[in-house]
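One protein chain omitted, others in place.
Right, chain A next:
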Amino acid sequence: MSQNQGVLLLRRQLADLNKNPVEGFSAGLIDDEDIYRWEVLIIGPPDTYYEGGFFKAHLTFPQDYPQKPPKMKFMTEIWHPNIDSKSGDVCISILHDPGEDKFGYERPEERWLPIHTVETILVSVISMLADPNDESPANLDAAKEWREDKTEFKKKVARCVRKSQETAWD
């Protein structure tokens, strides 16, 4: 697929999301001139520790999207086993390239597919917030707390939620 079709596909998704917003997040471009860089605002899913939070994240699409997955990075501080606490990078299998998996953890259908869209990615990320995967941590301390010390985990998340409410509209 040519680069141009990737641009068309991203434009189509942007128009679709503007016309028919999806519950749980909002999405737009960081810079109107650059279709490859998106900013999303994720609403902390109800009935999870993240409820009430507003988490900003950036999606960076490669030139050969949808053949390759975008990268996703939380800009708002967030404590979660599958999100790197310093960089904000999201570790989720659907954002990993397909094919041979050197660790043998992921089935092909759990990895990137060219039919994924901003919407399907965010649905997965929101479900990851509700249900962390502590077998594939990007934040070892958070994963350990999630398993062994829920009280401390909850406290750290609550702090992020409060902070996110203060900074969401900056």
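Heads up, the rule we're going with is that a contact is a pair of C-beta atoms (placed from the backbone, for glycine too) under 8 Å apart; a residue touches a chain by one contact, two chains touch by 3 or more; residues count from 1.
Everything below uses one rule, namely that contacts and distances are computed from a predicted model.
Hidden from the displayed complex is a chain whose UniProt protein name, among "RING-type domain-containing protein", "Protein SDA1", "Transcription termination factor 3, mitochondrial" or "DNA repair protein RAD51 homolog 3", is "RING-type domain-containing protein". If you put the hidden chain back, the residue from A:E39, A:D84 or A:D141 that touches it is A:D84. Within the whole complex, the absent chain has one touching residue among A:G44, A:P70 or A:P137, and that is A:P137. Mapped onto chain A, the footprint of the missing chain covers residues 1-2, 5, 8-9, 12-13, 64, 66-68, 82, 84, 89, 91-93, 96-103, 105-106, 108-110, 113-115, 117, 133, 135-138, 140.
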